[in-house]
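Only one protein chain is missing; all other protein chains are in place.
== chain A ==
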Amino acid sequence: MHKLEKKLVIIGGGPAGLAAAKTAFDKGITDILILERDFELGGILPQCIHNGFGLHHFKEELTGPEYAQRFINDVAERAIEIKLNTMVLDVKENKKVYAVNKTEGFFEIQAAAVILAMGCRERTAGAIGIPGTRPAGVITAGTAQRYTNIEGYLPGKEVVILGSGDIGLIMARRLKLEGANVKAVCELLPYTGGLTRNVVQCLEDYDIPLLLNHTVTGIKGNGRLKAVEISEVDKNLKPIPDTAKIIKADTLLLSVGLIPENELSKKANVVLDQRTGGPIVNEGRETNIPGIFACGNVLHVHDLVDWVTEEAEIAASWAVKYIKKDFLKETAAIKVKAGQNVSYVIPQKIELQADDRKKIPLYMRVSQPLTAVNINLFADGEKLYSFSEPFAKPGEMISIPLAQKTLAQHENLQEISVEIVEKEGE
């Protein structure tokens, strides 16, 4: 078997992997290999042809392909080694990576550090169990996006969309503009999972109805989808029988959630967080396995690619320190706990020494929409400080800084916790 040695192996050539490669190179580790299973770099961005990317990172509005192209160019300028059409089959705790492609066959790479950047995948029809037949025409929103924007096929003419996540909203507009009749977007919850901008510019602009508290309760048709049955749901999200309605449709798009893709992480004995579906990491985005880092949607599902880039920069910076053996950990980690109304916080623990950042960003999501909130930080139950925000929405990740100074002031700290609560009397 063909054997290679690399300082840094990055699994996945999407936005997380590309930004990680660029950062690691610029910080002095140039012996890098990116492994990508597709025929080109960019991950999911090349099919996200809409604008709205890069407002935080580049301070200008780009489309998905443009955002990807900038990083593809950066990686090319640095002559970072890439293997395309290459599938990683296994990753071991000792940082041996096993991959296969058509030209080299099966090969092994011994890495000093590994960055996991495999992204996520869509929840499918099988995962949500809709009653009815199983005809053609029931596909995920991302699959429809690939057909429409990359391969040049219109997936259908009469479309219903289940789920109001961003991909569902974006595809509603895209299919409408390509000539399909988009009849409705159904959302089980009483609020949308997508960005407000997308609700306005994708649905309201084109008079596409958004039916909140609605779900698909039946799929009809043999061979090809003929119609879907939709129903209103009650407070417990159970369909109300009398409200069932039939909508004629040849296509049902599902935009019902994304799942971090961690099959390889599990093989390397990386411990996952039940809430995020991704690895448990410290503030350098290192997993429980020393020298294996994770960033991007494999770690937790992001709403903005800009945060993926920032997270990849963090992971790569610490992977470089790990390779340079400039990496020390405290004997006991400080736990980071998600308190009231917080569904998760990344990182889940703080344990690195000699962190040159003044502030550690804490990424979190609120568990339900709230207005006029205080985001409160506590150290072992003692309130540190709080941030005030006019609103918090589950669809929009919140990043707040944790000052290193504060950590230094508390000896033997066990736990940092965060809660998001509505201000009283408002």
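Simple rule for what comes next: a residue touches a chain if its C-beta (ideal position, glycine included) is under 8 Å from a C-beta of that chain, and two chains touch if they have at least 3 such contacts; residues count from 1.
Here is the rule we use: contacts and distances are computed from a predicted model.
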Which of the following is the UniProt-recorded protein name of the chain this complex doesn't show: "CxxC motif-containing protein", "Subtilase family protein", "Xanthine dehydrogenase family protein molybdopterin-binding subunit" or "ABC transporter permease"? "CxxC motif-containing protein"
Of A:Gly28, A:Gly126 or A:Pro390, the one touching the omitted chain in the full complex: A:Pro390
Pick from A:Gly17, A:Pro65, A:Gly142 or A:Pro239: which residue touches the chain that isn't shown? A:Pro65
Out of A:Gln201, A:Ser343, A:Asn374 or A:Gln404, which is the one that touches the chain we can't see? A:Gln201
Residues of chain A touching the missing chain are 39-40, 46, 49-51, 61-66, 68-69, 72, 148-152, 177-178, 195-197, 199-201, 204-205, 390-391, 393, 396
